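Just one protein chain is left out here, and the rest sit where they should.
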Amino acid sequence: MRSLFLMNILLTLVWAALTGKFDYGNFIFGFILSYAVLWVITRGTDRAKYFSRVPKILVFFGFFIKELIKANIQVAYDVITPRNYMKPAIVGIPLDAETELEITLLANFITLTPGTLSMDVSDDKKTIYVHAMYVEDKEAFIQSIKNGFERKLLDILR
Amino acid sequence: MNTIILKTASKYLLPLLLLFSIFVLLRGHYLPGGGFVGGLIAAIAFVLHAFANGLPHTQRLMRIHPGFLMPFGLAISTISGMFPMLLNQPFMTGVWKKDPVPVIGSLGSALFFDIGVYLVVIGASLTILFTISETR
Amino acid sequence: MDSAVEKLPILFVCILLYIIVLAIPSVRKNGVRSRLSPLIPIGAFLFFLLGFDGSKQTAVLWSHELLPTQLSFTVDGLGRLFALLITGIGSLIFIYANGYMKGAKYTQRLQSFLLLFMLAMLGVVLSDDLIMLFIFWELTSISSFFLIGFKNEDEASRKSALQAIAITGLGGLVMLGGFIILGEIAGTYSIAEMSNPEVIAAITSHAWFAPMLIFILLGAFTKSAQFPFHFWLPGAMKAPTPVSAYLHSATMVKAGVYLLARFSPVLGDTLIWNTALISFGGVTMIYAAFQALFRTDMKSILAYTTVSALGIMVFLLGLQSSDAIAAVSLFILVHALYKASFFMLAGTIDHETGTRDISKLSGLKTAMMPLFIVGILAAWSNGGVPPSVGFLGKDLIYESTLAFPGLNYLFTGISVLTNIMLFAAGLLVGWLPFRGQKISHKDIHLPTPSLWVPAAVLAVLGMLFGLFPALINDSLINPVATAISGNTENIHLKLWHGFNTVLYLSLLTMGLGVLTYAIIRPGARLLGFIEYAEQFGPKRLLHAIANGFIQSSDWVTKTLQNGKLRIYLLVILGFLVLILGYVVLSETTFTIDQEMLTNITIYEGITVGILFISVFLTLFSGSRLAAVAAMGVIGYTLCIIFVFYSAPDLAMTQFTIDTLTVILFVLVLYRLPRFIRLDFSPRHILDGLVALSVGGLMTIISLEVLQRMPEREISDYYALNAYLLAKGKNVVNVILVDFRGADTMIEIVVLSIAAIGVYSLLKLRLRKNEKME
Amino acid sequence: MSTNEYLYMIILPILSVSILLVFVRFIIGPGISDRVVALDLLITIGIGIMSIYAIVSDKASFLDIAMIFALIAFLGTIAFSYYLEKRQRDD
Amino acid sequence: MTDIWIVVLSTAGALFILLAAVGILRMPDFYMRVSVTTKAATLGVGLILVASTFAFKDFSVTSRVLAILVFILLTAPVGAHMIGRAAYFIGVSMWNKSKLDDLEDKYDKKSHKLK
Amino acid sequence: MIAHVVIWPILLPLVSAIVLMFFWNQSKIQRYITVLGHGITLLASFWLAMRTYSGDILTLNAGSWSAPYGIVFVADALSGSLVLLASLAAFCVGLFSVVSIGQGRASFGYFPILQFLLMGLNGSFLAGDIFNLYVWFEVIIISSFVLITLGSEKAQLEGAIKYVTMNLLASVIFLTGIAMLYGLLGSLNLADLSLKISQSEDNGLINTAAVLLLVGFGIKSAIFPMYFWLPASYHTPPAAVSAIFGGLLTKVGVYAMIRVFSLLFIDDPFIRGILIVLAVSSMVVGAMGALVQQNIRKIFSFLIISHIGFMIAGLGMFSTIAVIGMVFYLFHDIIVKTNAFMISGLIYKLRGSFRLENLGGMYNRYPYLSIMFALALFSLVGTPPLSGFWPKLFLLKASFNDLNWWIIGGIIAASFLTLIAIIKIWLAAFWKKHPNYAEAKKRIVWYDLPKIQKFTILLPIAILTFVSLYLGLNASRVVEICQLVADQITQPSVYIDAVLSNPVNQP
Partner (left out) sequence: MEILLAMTIGLLYAAGIFLILRRSMVRLIIGLILLGNGANLLIFLLGRISKGKPPIIPEESKVFLDAYADPIPQALILTAIVISFGLQAYAIILVKRAYRVVKTDDIEEMITTDEI
């Protein structure tokens, strides 16, 4: 899979060199073009995973941005209005993610979302502790994370 | 520090930052940057790594004591400064290769000089920071 | 053929070589080098005796256009007499010393210092150049320091040596000041050239004449142990006797007299000269003679009589009459002869009996008959009893005092009084130890001839010259007087002048002298009395001054160097504020032309505002971390300022460095204690004032500079050529690595050193034996 | 109003005000950790200001400073955290 | 067209930053301040950076901006995590209306190991 | 022809230092390299000095950029002489260190930093650009910081706090002065600045720069009332370190003052008045301090302060005669002060203490060594005809021509007190019996040293004693050089022409 990605990049560069235009439009066009070519030539092998992953990544980013904006608005409302609606808590969330990369990415995405902050990961890598500003119900919160970021992330990575 | 989040991040940050530092070094003659800032960025890369993984780990990674980068860097800078003297030109006179090189632009003694600066800065800052970290 | 004076350097080099020969280590005591050493002064004596006739010979042997000095010698009557005394008595002393130091440690060392001293003295009396004279003059002080402190493990010796060099050293330096003024006024450093009447007129009429003369006199007076600087000389008796005999009879102490005599034609016969010499000489001669009578140590008596004799010479030089000059010319010789015999006699007695205390000595006559004769002869000459040469001397003294207009009775009176006391003192040394009951010094016998023959030679010479004054009249004394007065003198020494006042005075002197001797009973009681009295004397005073000076030095040093960094910094900054403030207030005008300045935008205002607040946070925060963080913010705001004002490289670097510094602090703070509580105290007001003054001045001067048109010539050159010649577009970077690349080269060196420093500061642990290297 | 004027008159002041607000937090603390976060935020806003400034002055080189800022701010935060943890553990 | 993008993006960015600034002042405890600020500011700066790519429309500028963005996205959460964790160690307490603390007593006092 | 020789006294120590850093832990190899490096530097410096004595002012335009655009290194007779003396002193101290510096310090950078220090010194003497001079100063101070604390003994650190603070303050003030000059005149090249100042009418503002530089250099050269760091620290590091410090560090400050003031500010009567007041105060206060100290090295430290006064007095008067005296004194002082501190180190090796009350017995035990020491010490006093005497002569002459009683008095008083201070050392360390030899013997390492090491440690002292004898006894040659220096620095136009008219091939 990695070599496919590299091949994709390489082909993109070749495209850029051939066309002699080093700008973003041309790069993106070259990338899509070579992606398509690769998709065609590797169809039917188990490598095809690579090709389903790229759209998944795009979806994940969309999800992330949605979460980001939603949370920001929630927080903004709280910040701007005089009353505080927060119900903060530190919640331990059991992890399905296993590798360091998985855990780190998850933690970072959690942190990047307003209102939540990854505090630490237990030494056995089984639990992640998250500080959250709006915890109505602990279990619901845990589920929202597990079904949200974690699942989508693992989907991409595995 | 005992956090896999930082550890993992530093694993990816180290090569990224080193690359970045070389980039900053090479473009200094044309745009903001240069050996000094470049060197500092490289040093910071290692420092981050040391914060995350512990100093011994980083030192193993570097293989030599960072202090030895200083004589290397000084030697490179000095030689690039003295090289023109072989051609009977004053100390530090710029000597340039005729044709430009891609990415870097004109290749000249000034670049080697800046590379020396880069190495010294890495060596010196890391020596300072590492020494402090490992001493009580 | 070269004249003799041009061969002087050869003589000097020979002496120097022998000094080195003596200084080379030797396993054997009293080796052959030591025993041959008298040959050097003897040779030199013969050189001066035969090579010169008393007429003036001058030679410039070496000079250099840029040096204010030249190697030039003058040998005239005065110089020759001194040279003869130095080498002649020197010869005898060397012979004597060989006997005296037999079997003692460090004989060669003593001899080499003695030779060095002799060399220096010859230089003093023969140099024509002021600076050269001073060089030799200082060399006498230094070599006598080593001689006086010869018994270096004895504390009293060290103290005396210190005293001697302190007084003669100070005098010498002051004299140097005088010499320079004299040389500059005269336009020459050659003494011979100064005797030109025009030059003399120029000198004596110059505004700085008085201080110059006083400076020179101070040098002469200290060296010649004039009151109140006299006390170093009796102290110097801690040296071995050959040294005392040499230094204090013929040579060093007379250097001052020589100097006065030498300058007499140039500086003499002026009001200051006469007043100073007469008063200091007069006081010295009578004061020291009186002191001598109370002493029990033979060398001590001799020391005081020497001081007194020197006083007489100075006094006579102050009188400036022909008679006085004749008297001093003769007295220099007379005194050298008898005083050297006395000293050697005292040394021999000490050497044989183990004591020099006259209250403990008696009846040595039988055991030491030849020495007794020496004593009698020396006392004879000392007392001025006919037909000794001393008589001739004393005659001339009385004649000159009697002839002095106005104060003749006073001067004659004190001369007589002095001589009476000196007469008695002479008997105490030359007579008293030999007569009376023989006391319990076992095995006292006549020592080897080298311990008494030299003394005898001098004593006999004293008698001989008295009987046959013609021996010395034309060959020695007349040329001396000529040199001192600057005019040709015609002295006729003779024993018998007929019955006149002078003769009566001589007789009076002798009679009262004998009477005094009869009354004086030296012993602990008298000694105790005079030592008590000395507490009120000048020695005590000078010591008090010296101690006071040391104490004030102590105070000054401890006050200034008090260990408090804050005070040091306050002094430095206070000084800066003072002079900078003065310049700003008095030499610049403060105006601000708004045209030259740019206006302030909101975000700049905010940036600076944050900076200000951070500064205050740094100043007054009780938490170190907060202070450090605030310091970081200050750096960041500067960074923003650099961004606003077109300095991207600067901003990057400042930002990086600032952060690294904060990190360093943080890593280090973790081991440091918390701040000492910052209670308000008056010191804050002072510190704040100084700080605000500096800050205010910086603001003012920087605004003033901004009122000037900037000079951009060099920047423009850089900007124009950065790409064309140095192939770079970031001009700042091009400056750093090319136009001013040398700075950067050095800068990375600084960084490397700092890193090494940090590394070694934290890592190096010394082993015990390496702590102090 | 041109874009540049808009950035200059509206955006920069907003960012400046933000800086001021954060700076207040920096001053009042109360804990060192608050100050560290405030400092970090100050620098982040600084990056924003520099980007705007780069647009306004049409000098892309200011973006490079922003880059360095981002890098260093992170290191500062890490160092302070390191320090705080270490201090706590060693006490 | 470009100008509109610039104005919109920079305005949004500035507002997010302002939000972060107000947030850091107003939030009652340290953890919430971190929670609010890191992301709002990151988002805000990101938007402004993107605005600048529109202003320059230059390959090298855009790539630099991308680099900065990647870098910020990589480091900002790690930094927040680190300081939050450190604060917890030194005993910075949570807001008094906080609901629960799963971390309580989970740290080994000496080694800082987390169960 | 390009005068490469100008840069060698800078590059050779740098190269040596780099080589030494590669042999970081191998203290034995380091010792050989040290001697070799210092030796070669000395030869190059000698060659440079001899070339400047022909009367030429050699310049080297670094990077081929002609002055005032690039950094120029300038060697006139003054710079040439000082480079020679610095290299000589460093060579001697290097030799001395080879034996006296132990494994511990040697493995932590002592030898490379000694080279860096020499590089800084030579660089300062050759700098023709004021900012470059500042950078060289920083090399010197950071090297000196490291050397003074190397070993981290309590006294070293206490002294270093003061030393570091005041030197950093001096640097800031110096930098402030540079800022003023650049802001007013837009140049950094000394020759160019000199020209521009002579054409400028902004005397008041230029004087503020002068005052700032006066204080900046004043702190570095330890003149009254800015000397406090010196007695607080110079006696704390190893003797070899205090030798090179005592001989050269303050002299760089003096040199900077001479160079900068003679080119830029000396025409101003206010500045000269201040210089003279400070000079006389330094002479007296320093000597008073020396009088009461009990530690040999502190006595020498205070004497440094006192004798700096002589040189500053010469600068204040600034007649040809005065400059001759000042420059001669500068030459003399470098040699004798270096030697004095090395001697104190040797005394420590022989007797186990620096304090007078714990010393004694040297004269009888080591008579010939004592004579050598005496020669060195009396040179320091200025006993004629040794080296210290001649410059005083010229200074006295100059002060008479200036009709300045204060300087005459100051010189006489300071010389006298110096004499007493030295005599005090002599009496206590040499003449007196050792108060407690059995106890001290435990600290004395001398007896264990092999003969070759004893020789190596004595050799530098002998060399410097010989040189100071040479300076005194061949004063006429020295004065010729000083006259050349005086001609060059009292007529800045010579220097300016040499620097600014140098044709350079642009790359």
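Letters A, B, C, D, E and F mark the chains as written, and numbering starts fresh at 1 in each.
Operating definition for what follows: a contact is a pair of C-beta atoms (placed from the backbone, for glycine too) under 8 Å apart; a residue touches a chain by one contact, two chains touch by 3 or more.
None of these values were measured; they are calculated from a predicted model.
Engineer: Using the touch definition from the header, name the shown chains in contact with the chain that isn't displayed.
Structural biologist: B, C, D, F
Engineer: Among C:115, C:233, C:292 or C:751, choose the residue that contacts the chain missing from this document, as touch is defined above.
Structural biologist: C:751
Engineer: Would you indicate which residue among C:293, C:432, C:634 or C:772 is in contact with the undisplayed chain?
Structural biologist: Of these options, the touching residue for the absent chain is C:634.
Engineer: Would you mind spotting which of F:236, F:320, F:404 or F:488 touches the chain that isn't drawn?
Structural biologist: Candidates F:236, F:320, F:404 or F:488; residue touching the omitted chain: F:236.
Engineer: Taking the full complex into account, what residues of chain F touch the chain not shown?
Structural biologist: On the chain F side, contact with the omitted chain comes from 131, 134-135, 138, 141-142, 145-146, 149, 152-155, 157-162, 164-165, 168-169, 171-172, 175-176, 178-180, 182-184, 188, 231-233, 235-236, 292-295, 298.
Engineer: For chain B, which residues touch the unseen chain?
Structural biologist: 30-32, 36, 124, 128, 131-132
Engineer: Please give every residue of chain D in contact with the chain that is not shown.
Structural biologist: 56-57, 59, 61
Everything below uses one rule, namely that only the chains that are shown with their structure count from here on.
Engineer: State the smallest step count from chain A to chain C, taking one step as a move to a touching chain.
Structural biologist: 2
Engineer: Just grab the chain with the largest centre-to-centre distance to chain A, centres being mean Cα coordinates.
Structural biologist: C
Engineer: Going by C-alpha centres, which chain would you call the most central?
Structural biologist: F
Engineer: Using mean CA coordinates as chain centres, what's the gap between chain A and chain D in Å?
Structural biologist: 26
Engineer: List the centre-to-centre spacing of chain A and chain B in whole Å, with centres computed as mean CA coordinates.
Structural biologist: Roughly 34 Å separates the two chain centres.
Engineer: Among the residues of chain A, which ones contact at least 2 other chains?
Structural biologist: Within chain A, the residues that touch at least two other chains are 107-108, 118, 120-121, 123.
Engineer: Two or more other chains in contact with one residue: find those residues in chain D.
Structural biologist: Residues 15, 17, 19, 32, 36, 61, 64-65, 68, 71-75, 78-82, 85, 87.
Engineer: Based on the touch definition given at the start, go ahead and assign the chain network to line, ring, star, complete or other.
Structural biologist: It is other, because the touches fit no line, ring, star or complete pattern.
Engineer: Which pairs of chains touch one another in this structure?
Structural biologist: The set of touching chain pairs is A-B, A-E, B-C, B-D, B-E, B-F, C-D, C-F, D-E.
Engineer: Can you name the residues of chain E that touch chain A in the complex?
Structural biologist: Those residues of chain E that touch chain A are 16, 19, 22-23, 26-29, 31-32, 34-36, 38-40, 42-43, 59, 62, 73-74, 76-78, 80-81, 84-85, 88, 94-95, 97-103, 106, 113-115.
Engineer: Which residues of chain C touch chain F once you look at their complex with the stated criterion?
Structural biologist: Interface residues on the chain C side: 23, 25, 64, 66-69, 109, 131, 134-135, 138-139, 142, 145, 149, 152-153, 155, 158, 161-162, 165-166, 169-170, 173-174, 176-177, 180-181, 183-184, 208, 550, 552-554, 556-557, 560-561, 563, 565, 568-569, 571-572, 575-576, 579-580, 583-584, 586-589, 698, 701-702, 704-706, 708, 710-715, 717-718, 725-726, 738-743, 746-747, 749-750, 752-754, 756-757, 759-761, 763-767, 769-773.
Engineer: Across the complex, what residues on chain A touch chain E?
Structural biologist: 22-24, 68, 71-72, 75-76, 79-80, 84, 86-92, 107-124, 129, 131-133, 135, 138
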